[in-house]
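The complex appears here without one of its protein chains, the remainder shown in place.
So, chain A:
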């Protein structure tokens, strides 16, 4: 042991140490810079034709196991379902299915698949592909979160949920109402007429996956196939774009697919999907021309951005509301809930907190759904100039309701209640405005409880709150995506509320084939809901995206779903024409991109004709 330091001394005195002292730091420094340069340059890519920022990193590219909005944006580029949606109206259009028939009773759907639609590996897309994909989607071992979107199919729910000890389905798959009649005919039998089922066939969980791709991966990589088949070099897709490169928290590079059936409609050769979470970084990248479309903007800058032509919030199919724990006194009394709901200055919230055109809202199904009449809780406050006087009347009603419920000057004292929300400035500001109203007008003491996201969810699920902030965005364009949430015992109810009449209406609507009668049931259900108020509606959402004015084929729609297939760059000429028809007070901004535009191969000379989804439509306008 004693020899060790001695040897070090020998090293030092022999001059080696001095040499090490000089060489090591210098080589480390040189190495660091070389490494830095190497790593940054080896991954260098040519800039993409079109770049958009997608928020968080996508969870997966497997359509069967995702549920999020960012995932949807990528999946719509690389896969295609039986139907696709019109980018403006969201009406179903032919996708992998060229035509389809629905039986008289609304239960049997027959899809005729397109001949010549191909996967990126050259295989034809067949009815068997859908059979395989949907079996996989429903199979419990896939653990698909959205599996219930296919439970409308006969026998599907039993297949997913009735399992043996090993966790395998008790029933064989042929008990499920999905059949491939031949290579190009797919028959689907539903349990109940589900008018929105055709919309669901264009929803990403129902997109097909390639059987050969998955099975080859299983063979080659028995342990890791679940990751391998999704790697850019392995994944097989059937949409307008294919994945060529991917890096976690960085980007997904997409390239136009040569095997896509409608490739002549696709304009951009390459698209970059960036995973950037910081709102301010999003905006910086956009303002420097490094991104053409961003989905989030910093709240503090909304007023400034609203002047620009590239920021136009449009109605979005979502509602912001408070859940009320109806199992706790005093909120177990509907009169108390009504008083709380009436005494909220929704106008102040949308004007001073959210600031981008959100609608003060008094019911659950959001603003803007064509053909549906919202059934709000009765109130006097009307959006516009008479808001204040209306609100005063509502406040008087609220006071009277509280007295009726036994609280007030001569009654019991109202206990302190707590508003619960997940940590965020906007939610805090909304809660403060609400609390201020309750305190000032009703004399109710309010505390706040903000929790980190996952803890917040746990608090909601276990009903350990008084009043809790919530939001819901519709999956498809139908009141059912909102209203079936509050059936007794539903997993997303989370209020402890249940009502037999409400449940009955939702059930009747499921079985109804007549669209008008079906909506009548929904109206009645929503009336029950806004009468009982297990939730306190606050506002109806708007979209929050900024888009390069040069981009065409990008109309707004209620679901804020965009379809990469239709995107193109407008020429200076077309851009000027579009600008001529927009309000003159809009501030013109840079529109980076080629002056001649970038049009798809099959673009007609001049403007796109009426009926072409790419024809630039004016986005939905707010009232």
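Keep this in mind: a contact is a pair of C-beta atoms (placed from the backbone, for glycine too) under 8 Å apart; a residue touches a chain by one contact, two chains touch by 3 or more; residues count from 1.
The rule is simple: contacts and distances are computed from a predicted model.
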{"item": "Chain not displayed: protein name in its UniProt record (\"Oligopeptide transport system permease protein OppB\", \"LLM class flavin-dependent oxidoreductase\", \"Amino acid ABC transporter membrane protein 2, PAAT family\" or \"Thioredoxin family protein\")", "value": "\"Oligopeptide transport system permease protein OppB\""}
{"item": "Which residue of A:61, A:131 or A:297 touches the chain not shown here", "value": "A:61"}
{"item": "Given A:244, A:400 or A:457, the one touching the chain that is not displayed", "value": "A:457"}
{"item": "Candidates A:141, A:175 or A:386 - the one touching the absent chain", "value": "A:141"}
{"item": "Hidden partner chain, residues of chain A it touches", "value": "1, 4-5, 7-9, 12, 17, 20-21, 29, 31-33, 35-41, 43-45, 57, 59-62, 65, 67, 140-145, 147-148, 160-161, 167, 222-224, 226-227, 230-231, 247-250, 274-278, 280-281, 284-285, 287-288, 290, 452-455, 457-458, 461, 471, 491-492, 494"}
